[in-house]
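In this view, the complex is presented without one of its protein chains, the others remaining in place.
We just call them A and B in the order they show up, numbering each chain from 1.
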Amino acid sequence: MDYTKQIQDIAGRLFSENKIDVFIGYRNTGFDENQVPVLINQYKDVDQLLFTDKSVFNLANYLKYEHTRNKRVGLVVKGCDSRALNLMLTEKQVKRENLYVVGIACKGVVDETGEMAQNCIECVMPDAVIFDEMLGTPSGRREYQENADVRELDGKTLTERQEYFEEVFESCIRCNACRHSCPLCYCAKCCIDQETATLFQGANTTSSAFHALMTWSLHLAGRCVDCRNCEKACPSHLPLHLLHKQNEKVIYGNFQEHLAGMIEEDRGAFYKYSLSDPDDFIM
Amino acid sequence: METEVKEKIVSIEKPHLEAPADWQPVIMGILCNWCSYAGSDLTGTSRLQYPPNIRIIRVPCSSRVDPWFIIKSLQASADGVLISGCHPGDCHYISGNYYARRRFLVTKKLLNFVGFHENRVQFSWVSAAEGPKFAKVVSKVTEDIKKLGPLHLYKKENI
Partner (left out) sequence: MARVGVFVCFCGANIADFVDVPAVVEEAKKIKEVKYAIDYKYMCSDPGQGMIRDAIVAHRLTSIVVAACSPRMHEKTFRKALSDAGMNPYLLEVANIREHSSWVHQKDKKAATEKSSDLIRMAVAKSIANEQLHEISVPVTKRALVIGGGIAGIQAALDIADARIPVVLVEKSPSIGGKMAQLDETFPTLDCSQCILTPKMVDVASHPYIELLPYSEVLELDGYVGNYKVKIKRKASYVNFDTCTGCGACWQKCPVKVPNEFNMGIDKRKAIYSPFPQAVPNKPVIDAEHCTMLLKGKCGICAKVCEKGSIDYAMQDEIIEREIGAVVVATGYDLWDPKPYEEYGVGRYKDIITSLEFERMVSASGPTGGVPLRPSDGKIPKSVVFIKCVGSRDEAKGIEYCSKICCMYTAKHAILLHHKVHDSHAYIFYMDIRAAGKGYEEFVKRAQVETGATYLRGRVSKIYQKGEKLMVRGEDAQIGQVVEVEADLVVLATAVYPYKDNPELARLLGISYDKYGFLSEAHPKLRPVETAKAGIFLAGCTQAPKDIPETVAQASATAAKVCGLFSGDTILKDPMISKVNTDYCSGCQNCVTVCPYQAIVTEEIPLGHGSKEIRTVAKINEGVCQGCGSCVAICRSMAIDLAGFTDMQIINEIVSI
């Protein structure tokens, strides 16, 4: 999977036709094989752009910052990224008319070991669901599969899960990198930082991490698109996807096979209901 | 409010450790005003007896219950949480309990996933006419929590 040439051409065209102010893409780190996001502001820089199976980050995240607000933006989105973008559009965080979306029919990106990443193996929608131009041949929607790690943990005893997560929450340093890297965490002021939430807890304890991560994952329940930007950003290497995938599993299994961001104007599973939703867990 | 916030992790004991002999659980009950709170009032008016461990908070509707309240309760002194609202179709505010029901299911499953016993957080629909049901529900939840013992996970104490 290498769309470097096409993306450089598209970005070049958009700049020369004066259709965009900024193009968000990927470039080489400059010191290893890995890539980082880059915001290109002018025609002469487009040759920095590249796209391969190392283009791991979700670029929709950069639409929530000052640099792109109310500007005409071109950006590259894979299947998962495009679902996040879909939600950002539905939640009125960006204007569609300001965007030029280069969709990718994604074949999967790699993880740190160079193997195909888990979220790509389990991906339900590799093709961009929203785009102005599509690169590659769409392979279509795939069958939903439960996350392997969630399944493994589910098979363990309650005490084992409890011990496992105690370690997870204990390792969290409350740096909030997960939040900053998530395209759907765009709130002007996060609830976790507000007086009401912080009054009764300090900055960095296991309990406060439990509170912060649980609340965060519940705010993303029915919205998380499994791009794993948060996990890539986490300095403690926490398996944050476990919380999201667990919620996704429950939502998919109980609420009409709902998956986040697949269609326009879908705000997520918590913003609608069905009369036939499960009721047997309630006395 | 001038609250000095001092914190410490109370304990990292596992919940299955034995409780002190005189231990009584604390159960946080969050009830909607129109059905369950009225139902709990009826329980009182009817002099139906139930265990004294529940501490009741009144909210207008079960849809007012942010899952965050459950997490906060578990961090605070609660050993268990009971949330109760109007039966489906009876919501005073038309659709509140339907939205709440979705959040409750996901929250309950997530808490169980990270190590809380599924009986720690329970839900019920109690109408304004169901005084006896409220007594029964509280008795059951109290019994369940007593069996589980004190909750030590992720506790905080403010002084």
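Simple rule for what comes next: contacts are C-beta pairs under 8 Å (C-beta built on N, C-alpha and C of every residue); 3 or more make two chains touch, one makes a residue touch a chain.
Being a predicted model, the structure only gives us computed values, none of them experimental.
*Asks:* What shown chains come into contact with the chain that's not displayed?
*Replies:* Looking at the complete complex, the unshown chain comes into contact with A, B.
*Asks:* Touching residues of chain B against the unshown chain: what are they?
*Replies:* Looking at chain B, the ones touching the missing chain are residues 1-2, 24, 26, 28, 33, 37-38, 40-41, 43-45, 47-50, 52, 55-61, 63-66, 69, 72-73, 76-78, 92-96, 99-100, 103, 135, 158.
*Asks:* Residues on chain A that touch the omitted chain in the whole complex?
*Replies:* That gives, for chain A, the contact residues 70, 91-93, 186-191, 194-197, 199-200, 219, 267, 270-272.
The definition used in the following text is that only the chains that are shown with their structure count from here on.
*Asks:* Report, in whole Å, the distance between the mean C-alpha point of chain A and the mean C-alpha point of chain B.
*Replies:* Between these chains, centre-to-centre, one finds 33 Å.
*Asks:* Within the complex, which stretch of chain B touches chain A?
*Replies:* For this pair, the touching residues of chain B are 3, 5, 7, 9, 12, 14-16, 67-68, 71-72, 75-76, 88, 95, 98-99, 101-117, 122-125, 137, 140, 153-156, 158.
*Asks:* Which bits of chain A are touching chain B when the two form their complex?
*Replies:* Checking each residue of chain A against chain B gives 150, 153-154, 158-159, 161-166, 169, 191, 197, 199-202, 205-208, 210-211, 214-215, 217-218, 221-222, 242-243, 246-247, 250-251, 254-255, 269-271, 273-275, 277-279, 281-283.
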